[in-house]
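Sharing a structure below in structure tokens format, with a few things to ask.
Other chains dropped; remaining ones untouched in position.
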Amino acid sequence: MDIATIAGLVMAIGMMGGSLVVMEMMGHGKVNYGAFIDPPAIMMVIGGGFSVALVGFPLRNVLALAKIFMKVFFTKPEDLNHLIEQLVTLAETARRDGLLALESKAAEIDDPFMAMGIQMAVDGTRPEVIEEVMRTEIAAMSARHKEGKKVIELIGRCGPAFGMIATLLGLVMMLGNLSDPDSIGPSMAVALIGTLYGALMANLVCIPFTEKLSLRSGEEVMAKEIILRGIMGIQSGDNPRTVQQKLNTYLPPKLRPGAREAA
Amino acid sequence: MDIATIAGLVMAIGMMGGSLVVMEMMGHGKVNYGAFIDPPAIMMVIGGGFSVALVGFPLRNVLALAKIFMKVFFTKPEDLNHLIEQLVTLAETARRDGLLALESKAAEIDDPFMAMGIQMAVDGTRPEVIEEVMRTEIAAMSARHKEGKKVIELIGRCGPAFGMIATLLGLVMMLGNLSDPDSIGPSMAVALIGTLYGALMANLVCIPFTEKLSLRSGEEVMAKEIILRGIMGIQSGDNPRTVQQKLNTYLPPKLRPGAREAA
Amino acid sequence: MDIATIAGLVMAIGMMGGSLVVMEMMGHGKVNYGAFIDPPAIMMVIGGGFSVALVGFPLRNVLALAKIFMKVFFTKPEDLNHLIEQLVTLAETARRDGLLALESKAAEIDDPFMAMGIQMAVDGTRPEVIEEVMRTEIAAMSARHKEGKKVIELIGRCGPAFGMIATLLGLVMMLGNLSDPDSIGPSMAVALIGTLYGALMANLVCIPFTEKLSLRSGEEVMAKEIILRGIMGIQSGDNPRTVQQKLNTYLPPKLRPGAREAA
Amino acid sequence: MDIATIAGLVMAIGMMGGSLVVMEMMGHGKVNYGAFIDPPAIMMVIGGGFSVALVGFPLRNVLALAKIFMKVFFTKPEDLNHLIEQLVTLAETARRDGLLALESKAAEIDDPFMAMGIQMAVDGTRPEVIEEVMRTEIAAMSARHKEGKKVIELIGRCGPAFGMIATLLGLVMMLGNLSDPDSIGPSMAVALIGTLYGALMANLVCIPFTEKLSLRSGEEVMAKEIILRGIMGIQSGDNPRTVQQKLNTYLPPKLRPGAREAA
């Protein structure tokens, strides 16, 4: 669970609600909270963003959007220290009892990428082949992340226009019903909500999401790189201490066990 | 047929219609659907986009626009697996019955690029010459795609201004007829439609189209590259299995027969 | 004469006129065509663009603008095939009758760059010197084109602001004369024309012009490059067939005599 | 204390107050200064910027914002001349009394980075190790600065939208209370303040802050680089004059003792 993402979204919504409450308290009239939930504008902004994604990318990439959004909400940052510990333990087992002893352990490994590597090592696959297969997986994962980010970037770039289009639809409708002066205010209010939704979609969701996806992608690539390096060491029978030292160099200085920090 | 492109456009239009229906149901007045079809604004936005293309590019590139638009709608993604199978079959024939046996098969090949390559191989053209001729074709195709994309980019960049210009024309006209108050609302509504059309042209059509064209161009280049590699292998009398293995490396890991996938 | 440029501009103006006619036919009031010709806005947009060019560039570059605009309208694409034929004919003469025989022909050559090269060859100038002198000319021409493009880019970037300034001047003036309600509509209409002109200057003229200038510059550089290569071949006494073959490689595949074309 | 940052912010606020006073003096009505302090808009703009940062970055980076803002206000430019003097003094001590004599001095050093280096030198750490450890610290510091800058850039890019959203919330609220005509003016005024705050946050705070942070980061990296070079020289027993000469080359020419300056 990525608490910051959720906290950010909740906070933004809360701020909007809160500022309406404050406006009411300051005497700018009574807030009709329902007026801010505007189904046609929701349809236009979400539907428009989805349409743009379909026009710009193959169906397969658009269907992957749900998975990508989940990632922004539910990815825990990789615990690199834990990962290294796990690899060092495996290295100890391999050193003590031989590579084949890892077979029983492989079943307990959660990470499918690490399990695949261990299985290949147990199977006696040649190191070059293991490295190539694992690197190909990492590259394919990184390419998949980039594609996902591009879809969200396109939605963030073209989506706000659909908020504006929702506003224009509302204004055109209002202008066609000017004969009823009492409806002008509420109609115009509804029209403006489209612009508000479009601004939120781009500025609260799409643009910050691409930032976070970049960060998460970088972290995942580094985690996989550590696993790859660890498995190469395990297979070549490296001393578990050596494995640990090598893998620690992948950590940012601050996260290294016993790191000093300068201001 | 590129279902995603068509689905995206249909969905966007449907969303607009749907949100008008919902607005009507919510009591914001009666929708006059005809008001959203505005011939002068259509003229301005499509004509303006076309004018900009003519001013910015030679006639020949602008005339190619129709072909480019068709591509976004009707290109099926290349079936790379099928392509490889076809090349492997040709390699088997060549191995079994000699290169000349391909002559009869060449007539059955749909892809003109593959047919050209096979014909050159049958004719005994030297491999370097085959490669050079085919690469030149690929480079020329890629350059043609880039030029086409640039025209659409220019329309997407300058076109929305013509929507705004349609709106300005409508407003100026309305301001010249203020004496008839009943016409102000409808005139202003018509004026706003220009801005709506311009926003759609850029954000639903041009910008996503350039994304999809980039993707399609990449796929076509890769397909041609596979054909080129296959024909080089066939000509040099490679074992059909070897041909298949080499060509499979061009596939993204997911599409390789028997590929494993990591999260 | 660049028909596409002129057709594009005429078409854009025609579309504007046509959509006004259609608006009138649709019953949105009577068009006062004169209202769209607004001398103060013309002054502001053209004068503003010119002022910006003067502030941003030396006088000499600004004075070159007229020449640059002419180029967008009147440059015929270089006929590279004709150029190559001409050079091959000269090569034949030189082969048959010696380099000195070109002296009489030099007078008939229209292109001053080719004439200069032939003259140097006839004068017995050393090949390295000919190449250096001609390359320097090409580089200087290319730099001149880039400078010209930058002036138009600056006008296209800052110019629309002067359209908006014209609108602001008009609005301020209108707001100072609110006591005469009948003048508000026409005054506001006049004000909006400034924005319209600014949008046209940037989106119909400056941005597409820089695209076309880039293209034309690339073509001219290539033509000069062909002339340079041709003259080097003529001087070294190459066989006219060899000269032709070498120069044909500069042509895009489609334009080569006898080119095949793939989709 | 960075006087320029504070002077700039104070001046901008002062200018706004001043121009309100002048407007009042010019007879455009009475200023209600309180109207410019609009709690809901403050909530929206500051809260929105913070939300965006949370969605786009991990919690840790967002919490570092306070520290980053402090840096823009309170960082004194590094006094490089003083730093060099300090290092030269240490070099003299080391030369005269040996490296171990620095131990007592190390306690007096304010800069933790310099203290760490001196301590390592005293401890007899090998020069390559000292250099690697110190360089890693510099690189980590520089990466930390870049991350901080990216958070402020995101807030500056997405934040103004929250000012606009505050305005939209205010307008929607106003349109829902049109029945009370006296409240329209003040409600609309309050709505506009949101846009004003958003413009200030981006243009007076975020964009200039990223400029200043870049500058400060460059200065800090250079100061650390000087310390690193100085300590390497001290450890290798360089003549204090040599140390001084080498370190002076890091100074911009103007700041070198006895520098001449050209126009």
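The letters A, B, C and D name the chains in turn, as written, and every chain counts its residues from 1.
One rule holds in what follows: a residue touches a chain if its C-beta (ideal position, glycine included) is under 8 Å from a C-beta of that chain, and two chains touch if they have at least 3 such contacts.
Note that the structure is a prediction, hence the values are computed from the model and not measured.
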Whole-assembly copy number, given 4 chains displayed: 5
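Keep this in mind: only the chains that are shown with their structure count from here on.
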Those chains which touch subunit B and also touch subunit A: none
Copies subunit B and subunit D - rotation angle from C-alpha fit, nearest 5 degrees: 145
Whole-Å gap between the CA centroids of subunit B and subunit C: 29
Subunit C and subunit D: spacing of chain centres that average the CA atoms, whole Å: 47
Per-residue overlap in subunit C, given as positions that touch at least 2 other chains: none
Overall pattern in which the protein chains touch one another (line/ring/star/complete/other): line
Pairs of chains satisfying the touch condition: A-B, A-D, B-C
Residues of subunit D that touch subunit A when the two form their complex: 39-41, 43-44, 47-48, 50-59, 62, 112-113, 116, 136-137, 140-141, 143, 150, 154, 157-158, 161-162, 164-166, 168-178, 180, 183, 186-187, 190
Residues on subunit C engaged by subunit B in the complex (per definition of touch): 3-5, 7-9, 11-12, 14-16, 18-20, 22-23, 26, 28-32, 35-36, 77, 184-186, 188-189, 192-193, 195-196, 199-200, 202-205, 207-209, 211-212, 215, 252-254, 260, 262-263
